[in-house]
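For this view, one protein chain was removed and the others were kept in their places.
Should a chain be cited, it is by its letter among A and B, assigned in written order, with residues numbered from 1 in that chain.
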Amino acid sequence: MNKNMSAKGGSAAGGKKILEGSRAIAETVNNCGVAVVSAYPITPQTHIVEELAKIKADGQGNFEYVRAESEFAAISIVLGAAATGVRTYTATSAQGLLLMTEVLFNVAGMRLPVVMTDANRAISAPINIWNDQQDAMTMRDSGWLMVYGETVQETCDLHILAYKIAEATLIPAMVNLDGFVLTHVVEPVEIEDAKKIKIFLSAWKPTEILDVKKPLTLGAFVTPAHYMEIRKELHDDIVAAKKLMTKEMVNFKKIFGRKLSLCEYGGAKDAGTVIVAMGSVLGTIREAVETHCNASLRNAGILKITSLRPFPDEEIIKLIGSKKNIIVIDKSISLGTEGILATEIRRVLYGKSKARITSVIMGLGGRDITMEMIGKAVEESKKTKEQVIFIGK
Amino acid sequence: MHIKLSVQPGTTDKIKTGNWREWHYPEIDHEKCIGCGLCDQACPEGICFPTGEKNKAGRVYYEKDLDWCKGCGLCAEICPVQAVTMREEIK
Partner (left out) sequence: MPTKKYKAPLSHLLNPGHSACAGCGMIIAARLLLDTAGPNTIVTNATGCSEVTTTQYPMTSFKVPWIHSLFENPACLASGILAALKVKGLADKTNIIAIGGDGATFDIGLAHISGMWERGDNVLYVCYDNEAYQNTGYQYSSATPLDANTSTTPPGKYSEGNDQKKKDMVGIALAHGLPYIATATTGYPLDLIAKVKKALAIKGPKYLQIYTPCVPGWGIEPKDTITVAQLAVQSGFYPIVEYLNGGLSGKTKTTKKVPVENFLKLQKRFKHLFKDERGKAEIAKIQKIADKNIEKFGLLNS
């Protein structure tokens, strides 16, 4: 360890603070004991990496900050650092995430537990800097663990969990939060200090790394004789990560006192209609249901999905398998079919439920989602014969 | 994770590429060899080496390991004293 740095590094004070979401994430990541940070600026991720640079400049961070020449470079740089056996971090949005595509698959395939934040933003063209969830949903098949925060607090907590799960499973983890909505909002948030995080997140001590004392080759050329088994194992391990996540969420609650879940049901237990969504829109949905601003929301249930990968199949069946009317709100779309989360829900419930499932696309490119629009979505979904509808007004 | 993705160093030595040789193999004249080591530097396989044995002139002469020699002939080309001759190989 670099002695000069370790004395002051990674020890920003914890406690309840009123912070911008980006600053809260930066402080949490620093307190997780990250060793190498590399990033390239893109709106709306910028504040996170600016804050990390400031933390470093102020002598409060015990990490190397590598300025990258592109997002492709940033993720490649953390790949190199992770392969050398240290805790790493990067963050991006939209085009940046897409530019990383090749490396995202590579990081996962090489089983390197990189943790990254994606401040979710719409994809060009047309160019648009505002929030939706198309970017990360497009990377769904890259082999990363993917979780979605509803609030700044939950997003911070998911970062701590992400390091734990990524390092235990050797699968990289992407923590998603809605760009601007959460990155730029100022709210009270509990920043966990490094000491407490260390209790939850023990040191990562990998053995298969770049080390001159044990000169291994990483990233060898794999022929058809081995490729398939290696890919299958990554699949199996992503599925198996669900159990570990559930267990660590319980540990998380014990140490930090806050609840995390793969997915969570809210609203009326006997609801016939249930709205499924991910991310910050859940706040709007909750309020719309609680105030039943629209008659169709009376007695509606809400299913919050936090973990997209692994996807909590059994939990979802248990929670909404008996519902009659399921509305899945997506801020992304697999063009030509329907919302991506909707397809996931349809897959899970196939043969297990007789529910009518409607995919509702909302909030693309930063379009506001109001409580009235949530009501309208439910109303329309009951009337429409379409599998997918767009509610923008 | 059960499948080891990392690979142990130097393990291609199991693959004996000597069977790549089509026509010729290098023969080293121990008495001509001056032990300069140029064949060692030029050999793509890295299998020309000092034997530790001395010739009449007192020079440690070089040899090659035919288990891996692909028969390219670079050792013969680079040898400054023509101590290496590519001989026809009858398999």
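Just so we're on the same page, contacts are C-beta pairs under 8 Å (C-beta built on N, C-alpha and C of every residue); 3 or more make two chains touch, one makes a residue touch a chain.
If you're wondering where the values come from, they're calculated on a predicted model, not measured in any experiment.
Under the touch definition stated at the start, the shown chains contacted by the missing one in the entire complex are A, B.
Listed residues A:19, A:52 or A:73: the one in touch with the omitted chain is A:73. From the options A:53, A:129, A:222 or A:240, the residue with contact to the chain not on display is A:222.
Looking at subunit B, the residues touching the absent chain are 4, 7-17, 20, 25, 27, 38, 41-49, 51, 63-68, 70-74, 76-78, 86, 89-90. Contacts to the hidden chain, counted on subunit A, fall at residues 1-2, 35-36, 38, 62-64, 66-70, 72-73, 76-86, 88, 102-103, 106, 110, 210-212, 214-223, 226.
Keep this in mind: only the chains that are shown with their structure count from here on.
Taking each chain's centre as the mean of its C-alpha atoms, subunit A lies 55 Å from subunit B.
Those residues of subunit A that touch subunit B in the complex are listed here as 110-111, 169-170, 208, 215-218, 220, 226, 229-230, 233, 237. Of all the residues in subunit B, the ones that touch subunit A in their complex are 1-9.
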